[in-house]
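Removed from the display is one protein chain of the complex; every other protein chain stays in position.
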Amino acid sequence: MSKKVVTLGEIMMRLSTPDYKRFVQAESLDITYGGGEANVSAALCNYGLESSFVSKVPDNPLGQAAINHLRRFGVDTQFVARGGNRLGLYFLEPGASMRASQVVYDRAGSSITEAEVDEFDFDKIFEGADWFHTSGITPAISDKGLALTEAALKAAKAKGITISIDVNYRKKLWSSEKAQEVMTRLCENADVCIGAETTLGFKSVENKYIDGKRDLSEYQTAFEQMTEKFGFKYIATNLRESHSASDNSFSVLVYGENRMYQTKEYDIRIVDRVGTGDSFASGFIYGLITGMSMDDAAEFGAAAAALKHTIPGDLNHATVAEIKTLVDGDGSGKVQR
Amino acid sequence: MSKKVVTLGEIMMRLSTPDYKRFVQAESLDITYGGGEANVSAALCNYGLESSFVSKVPDNPLGQAAINHLRRFGVDTQFVARGGNRLGLYFLEPGASMRASQVVYDRAGSSITEAEVDEFDFDKIFEGADWFHTSGITPAISDKGLALTEAALKAAKAKGITISIDVNYRKKLWSSEKAQEVMTRLCENADVCIGAETTLGFKSVENKYIDGKRDLSEYQTAFEQMTEKFGFKYIATNLRESHSASDNSFSVLVYGENRMYQTKEYDIRIVDRVGTGDSFASGFIYGLITGMSMDDAAEFGAAAAALKHTIPGDLNHATVAEIKTLVDGDGSGKVQR
Amino acid sequence: MSKKVVTLGEIMMRLSTPDYKRFVQAESLDITYGGGEANVSAALCNYGLESSFVSKVPDNPLGQAAINHLRRFGVDTQFVARGGNRLGLYFLEPGASMRASQVVYDRAGSSITEAEVDEFDFDKIFEGADWFHTSGITPAISDKGLALTEAALKAAKAKGITISIDVNYRKKLWSSEKAQEVMTRLCENADVCIGAETTLGFKSVENKYIDGKRDLSEYQTAFEQMTEKFGFKYIATNLRESHSASDNSFSVLVYGENRMYQTKEYDIRIVDRVGTGDSFASGFIYGLITGMSMDDAAEFGAAAAALKHTIPGDLNHATVAEIKTLVDGDGSGKVQR
Amino acid sequence: MSKKVVTLGEIMMRLSTPDYKRFVQAESLDITYGGGEANVSAALCNYGLESSFVSKVPDNPLGQAAINHLRRFGVDTQFVARGGNRLGLYFLEPGASMRASQVVYDRAGSSITEAEVDEFDFDKIFEGADWFHTSGITPAISDKGLALTEAALKAAKAKGITISIDVNYRKKLWSSEKAQEVMTRLCENADVCIGAETTLGFKSVENKYIDGKRDLSEYQTAFEQMTEKFGFKYIATNLRESHSASDNSFSVLVYGENRMYQTKEYDIRIVDRVGTGDSFASGFIYGLITGMSMDDAAEFGAAAAALKHTIPGDLNHATVAEIKTLVDGDGSGKVQR
Amino acid sequence: MSKKVVTLGEIMMRLSTPDYKRFVQAESLDITYGGGEANVSAALCNYGLESSFVSKVPDNPLGQAAINHLRRFGVDTQFVARGGNRLGLYFLEPGASMRASQVVYDRAGSSITEAEVDEFDFDKIFEGADWFHTSGITPAISDKGLALTEAALKAAKAKGITISIDVNYRKKLWSSEKAQEVMTRLCENADVCIGAETTLGFKSVENKYIDGKRDLSEYQTAFEQMTEKFGFKYIATNLRESHSASDNSFSVLVYGENRMYQTKEYDIRIVDRVGTGDSFASGFIYGLITGMSMDDAAEFGAAAAALKHTIPGDLNHATVAEIKTLVDGDGSGKVQR
Partner (left out) sequence: MSKKVVTLGEIMMRLSTPDYKRFVQAESLDITYGGGEANVSAALCNYGLESSFVSKVPDNPLGQAAINHLRRFGVDTQFVARGGNRLGLYFLEPGASMRASQVVYDRAGSSITEAEVDEFDFDKIFEGADWFHTSGITPAISDKGLALTEAALKAAKAKGITISIDVNYRKKLWSSEKAQEVMTRLCENADVCIGAETTLGFKSVENKYIDGKRDLSEYQTAFEQMTEKFGFKYIATNLRESHSASDNSFSVLVYGENRMYQTKEYDIRIVDRVGTGDSFASGFIYGLITGMSMDDAAEFGAAAAALKHTIPGDLNHATVAEIKTLVDGDGSGKVQR
C-alpha cells in the first residue's frame, strides 16, 4: 500500500519576472504557487506517494487557484481550511551570473497566520499517515502559526508518526534568539532534521559553511551534539557552492547511524533555484519511507534537488526514473527519443 | 504658463489575467499600476498640464516600479514618500459579455495607510498649484489616511486652490454611516464634486439610477440640495448603462450655474473598463482649468472617458486632439494614416 | 453528503491558435484539455459535487498532463487507465465574425479507442455514485469504445444509478445509420437524453431547427415520441442561433413531466464556443441531482452554458453563485469589487 | 493550366502593437509584412493561381524576412531585386470602438524608392503572365518608383496582358494635383480600375461618398465618364461604412458592361482592418481571370474582403471554398468539425 | 547554374514547451516543422542551392502549414503529395543541465506512411537534380515508406545522381535486425553514408563511441570495411560529447580518399539541439557539391552543425558567410554592427 506523508505550512502565490527582467522592467509576472511544505507534498505525489497538505487559504479565487495548483500535481487538499484575509504572496526576480535573485515577501496577514488550531481535525488528518513534515517558517510568521505547528507535532507524535522538520531561519520573520528557543522546543519531537543547523544554536558549523569549507569534522561534531540533544535519527544539510546566480555546485551531507555521508556533487546550470532545498527534503523522505539506506536516500534526495534546479517553478516535476538515472551516473542530458 | 494639479491617493499594482482567463486558469498576470487620483494625474499630464501625485510607497523595487509607471507618463513623483510595509495590490479578472469583471483588492496595510501627516510638506507640495483633487478612498482605508486627506484639504483651502473630490463609496472599506459622516465633513472644502452622490446621504437619486431611469428632474433636485448644503460650484455624475461586460453606454450629467447638462451618450465596445470614471474626472478638470464652459468641459470629460474604455490599463492615453475629434462627432474609427 | 457523478469518455489535448490566427499563421498553440464527458465532470466538481472520470490515456507525460488538468479542477481520476498508443488531440482555430471556427480532429488510435472492458472495475467505479453520464462519441470511435460504453451502462443500470446520455452525432466518425442503430440501443438505458435528437431517427424536428424555426409544437411531438419509445424522464436540446462566430443567441428546450419548457434566451459575445453544450449538460444534471425542478434545472443549465461562452477553454469555471446571479436576471457585467 | 498574375509594388515590415495597446504602452510589436500589391499576390496564390511579385528589398536579414513571408504563402519572389538602403516599415496601432487605428509610415528611402528600371527584366518577368496589377503607391513614393511603374505598364501593355490599377491616393506622399496628373497617364494602360476615383479628378462622387450617401446614380455618371475617358473594362470601388474601429459594413460597387452592380453588404466585427481593400482586388481579379461573370467576380471579391477583416495581418488566408460558402450565404460562423 | 538537391522523407509538426517547462507544466507549445530530410533541404536552400523535398502531407490546414514552413525558407514543395490521414507530430521538451530533452513521437499513421509510389513522378522529380538525399527513417516507419524510398533510390541511381543516406537507427520504429537488413540493401545505392554506422552491423565502433573514446584507429577499420562492402565515396559520423543538456562538444569524423579526417571540435552552449546532425549533413553535401575538398566540406558541415545548436527550431538559418567565418576560426561572438 502506498505510503502517506502529511505536511503543514503556507502555500503562497509566486509572481516572478520573465526573461531575466528586473522588477522595474516587468510588464507581466509568471504565476506559480509554492511554499516549503507544499513543495514537499507535491514532489512526494509526483514520486508516487500520497500526500496531504494542511494549511489555510482565503475563500476567494486566489485561494482556490493555489489549491488547484497543488491538486493538479496530486496533492490531497481536503484539509486546507478556507477563510481569513489574504493569500500570502512572494515576488521573485530571477538573477543571472553575478546578479542575485531577489525575493520580496508579501505574506503578512495571510490566512495561515490567523488560523486557529480548532479549524483542523488532526485525528482525521493523520489517519493512515506514515510521516509528518513541517518547517520553521510557520512558527515564525505568527503566534497562531506556532500554536498550529505545535498542535500538529503533538498530534503526530501521539500517533507515533515519523516527523521531519526543516529548520529554516528567515531573519526577516523573527530574531535568532526567538527562533532558537522555539525551534529547540519543536525539534524535540522530530526524527529527522533538515537544514540550517545554526537555528538551533550550533554556531561553529555555520561559520564553516560561510567560509565554504568542507572540513567535515566540524560538521560531524555538531551533528553528534545535535543528535545527542534532540535524539534525531537523521540530520541532513545542503552543501551548496554558489559560483553565481547561474551556476551552483550542490551536494548533501547526512548524519545518522553514527556516521556521516556526503553525496555526489552536481555542477548545475540553473533554470530555477527556488525550492531546491525542499526537493532534497522530499527526495530524502521518499528514500527513507520506501526503505532505502540512509546513503541511498541522501543520493536520491541530492539528485532530486539537482534536477529541480533545471525545472521552472517551486515544485519538482522530475520522475523517480529520471532521478534514479541521475543517481546512477547519467547526467549527460542526451535527447530521450 | 502651464496649469498644475496636485492629487493625493494610493497607487496600486494591478495584476490582471490575460486573454479573458479566469483567476483559476491564469498562469501569468499583466502588470499596470493605478488608483483613482494617480489616474487623474497621469491623464492630466497626458493632456499637457503639470501634475504632482502625493502618496507613499514602500522602499523596495515594487514601490519604485509604481513610481516609474507614473513618471513614464509625466507625473511629478517627488512628493511620493518612501517607506512602510507593502505596496497595495489589486487583482483584476476582466469579464466578457454577461460575465462580470472581478476585482480582488489586497491593499490592507499598504504604505499609504500608515503614512504620517508630517511626512508631507504641503507648503512645498502646493507651491504653484492651481487645483487639488482627491477622493473618498484614502479617508476610508485608515485613520491615518483620513488625517492625511484632511491635512491636505486644509492646506489647499488655505492657499485658495480649487478643490475637487471624487465621492467614491466602497462598501468593503467602511460603513455607509461613517462614509457619510466623513465625506460630508471633507466635502465642505470642495468646489467640484464628482460621483456617487449617495455617499453624502442623497438617497432618492441613487434609486433612480438603480432603475436606470433618466428622470433628470430628481437628479436636479438632489444636485440643488447638494449645492445648497456644500456650496459646490459643479457636480458631475456618470450615467452608465451596463448592457454587459463587453458593451456599455456612457454619458455624464453635470450641474452648475443653476442648471443641469447631459453630455452625448457613447455606445462602447469595452477593451478595459477600469479607470474610466477617473478619466472623466481628469477630462472635466482639464476642461474647467483651461477655461472651457461647463458644458464643453463635461463633453471633453465624457469623450475622454469613452476613449479610455478602448485602452488597456487604468490610465488614459488618449490625446487632447483625439478627445476633441470625438467631441466633434467623429467616432467612426477610420484608420488614421 | 455530496452527490457523486461518474462520467466516461475521452480526454483530448486541445491545441488552439492564439489571437484569431489561422492555422497557417500560427507559431504557437495554446493547450487545454477537454472532451464532452470530462467537461461535464470538471464542471460538476466546480459546482461542488464529486465526480469521477473514467477513461484511458497513454502512459507518457502527455497522458499525465491530461490527468493533471482534470485533477486541477477537482475531478477524481483514479479510474483513468494508463497505456495504449497516444493521447487524442484536436486542433482548434477559433473563428470571428463570419469566419467559422475550424476543428481538425486527430484522435484516431488514441488509448481510449483500444481500451478493454476488463481494465475497468465498474463495481468500484460506481460505488456511491448517484449519476452516470456518457455520450455518443466513445461508441462511435471504435468497437472497443462501444463495448466499453455498453459495459458501463449495464453496470450503472444494474446499480440503479440515474443515467444521462448526450446523443451526439459526429458525421466524420460513423454513418448516420450505424449511429442510429447503436444509439437507439444505448438510449434504452438512459433516464435523461441530451442533444441532437436526429441521431435517434427523429427527422422532422431537425428540419425545423435547420430552418431556424421555433415552432415548438413539432419539438413537442418528437419529444413525446422519444419519451414513449425510450422512457426518458427528461429530454433537453439546445436552441442556438449562430448569428456569426462572434455572436450567438442561446436557449434550451426541455421536455419532461409531460410538458415542454423553454429557458430564457441569452445574446452572447463569444470568447470560446467549445464545450458550451457540455456546460448545459453539467448544469442540468447539477440542477436535477440537487433537487431543482425541471424548469429551474434547465435555467441553471442554460445560464451555465451562456457563461461558458465567455470563458476560454473547454471547461466551465463559472461558480454556482455566478450562474444563479445570471438566472436571477443580472447579466449586466458590472465590475464586482 | 494555372493563371499567372504579376504585381509590382513595395513590401513593408509591419510592426503592430498587441492587445489593443497604444504605441506609448507597447513593450513588443508583432511582425507581419505587407503592401498593396504584395497582398494581392499572396491572396492569389492562396486561391491557387500563380503570382510573381516584383520589388526591391535591402540585402540584409530584414529584406530576406520580407521575401520569406511572401514565399511562405506561395508567392514567386525571384524578381525581387536586392540592394538599397532599407526596408520600408509601417507601425500600426489597432483601434477599437471609437478609437481609430493609427498608422505611422516609415518608408522614406526604402530600397524600392531607389530601384532602377534596368534592375528588372520585364520580358522575363511577364513570360507566361495573364494579368498585371499595380497601384498608385509606387509612383507616389519617388520618381524612380514612377519610372519603374511606367516601364512595367509599358511592357505589360506590349505583351497584351490585362492590367489592373488600384488608384490609391495617399495625401502624405504627394499632392492631389500631381497624383491626378500621373495617375491619369498611368490609367491609360489599365483595363480594370480599382478604388479612390477622385484621384483621377472625378470630384462629385467623392463628395457623395463623404456624405455616406448611396445615391448610385452619381457613381454611375462618374463611372461612365471614367470608362469613356480611359476605356476601362471594369471599375470597382468599396462602399464602406465605418461605424467604429470595431464594426464596419462593407460592400462593393462595380461598373462594366454598361451597367453597375452592388454586392451584398456584410456587417463585420473587425479583427484586422488592414489589407481588406487589397483582398477585394485579389478576389475580383481571381473571379475575372477564372471566368466568372462581373457580378460573381465582384461578389467573390467582396466576400474575400469581408473574410479578411477577421484574419490578423495584411494578407488574406481565406480559401476559395470559404469565400464561396460566404458568397452562397452562410456567414453563420458555425464550428466546422 | 545552381546545384539542385532532392530529398525524400517526412515533415512533422514539432510542438515544444517554452521556457524550459516540462510537459506537465506547459500551457502552450511553440510550433516549428522538421524532419531529417526536410531539414537538409531547407538548409541547402539557405546556403543558396535549389532543393526539392518529396513527401506527403494531409490535405488540411496543418499539412498546408508544414508546406508553408518549408516554402518560407525556399524549399521547392511541388512534389509534396496531398492526402492521407494526418500530419506526423512530435512533442519536444527541451532539457537543461543534467535534465535530458524528451521527445514524444506521434507519427504513426501519418500521410507519408501510407503514400503510394505512383503518387510520385520521379522522372520529373529528378529532372536537373545533382544529388539525392534520404535517410533510414522513412523505410522504418512503414512498408510503404520503404517501397517509396527504394523507388526513389532506384530512380536516382538510374539517372546517375549522387546519393547520400543518413543511416539513422530509431529503436522505437523497428528492430535492429530489420534495420540492418533493409539499410544494408538501401546503402548499396549510396555514394555518401552519414551517421550511426552500427545500423549496418559494424558493432565495435559503436562501442567505442559509447565509451566516448577517440581511438580513431577502430573507426578507420570500420570505415574501411564499410567502404569495401558498400563502395561509399565518403563516410561521416558525428563525435559528440554530451556534457549535459546545456553543453556539448561537437566534431565530425569523415572517411574517404583512403583516409580519415577529424574536424575542429566546438564547445557549445546549446539553444536547440534538434536538427544539428541534419545540419552537418546539409553542410557536408553543400561542400561536396560546390567542389570543396573532403576536409573543407567536413569543416563546413561541422561549423554549420555547431551554429545550428544556437538557433531555435529544426532548421539551420546560418548563412554561408557565417559558417565560413566560424570555419576560419572566429567563434568570438562579438556583436556585428
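Letters A, B, C, D and E name the chains as they come in the text, with residue numbers starting at 1 for each one.
The definition used in the following text is that contacts are C-beta pairs under 8 Å (C-beta built on N, C-alpha and C of every residue); 3 or more make two chains touch, one makes a residue touch a chain.
Remember, it's a predicted structure, so these values are computed and weren't measured experimentally.
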If the full complex is used, which shown chains touch the chain that is missing here? A, B, D, E
Taking the full complex into account, find the residue in B:H69, B:H133, B:R240 or B:H309 that is in contact with the omitted chain. B:H69
Applying the definition given at the start, please give the residues of chain E touching the unseen chain. 18, 73, 266, 268-271, 306-307, 309-313, 317-318, 322, 326, 331-337
Interface residues of chain B toward the undisplayed chain are 68-69, 71-74
Footprint left on chain D by the chain that the document does not show: 15, 18, 22-24, 26-31, 60-62, 64-65, 68, 85-86, 89, 91, 93, 102, 104, 106, 108-109
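To be clear about the criterion, only the chains that are shown with their structure count from here on.
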Per-chain CA centroid nearest to the all-protein CA mean: C
I need the rotation angle between the copies chain B and chain C from a CA superposition, between 0 and 180°, in steps of 5. 120
Rounded Å distance, chain A centre to chain C centre (Cα mean): 41
Rounded to a whole Å, what is the gap between the Cα centroids of chain C and chain D? 45
Chain B to chain E: how many Å between their CA centres? 62
Would you pick out the residues of chain D that each touch at least 2 other chains? 73
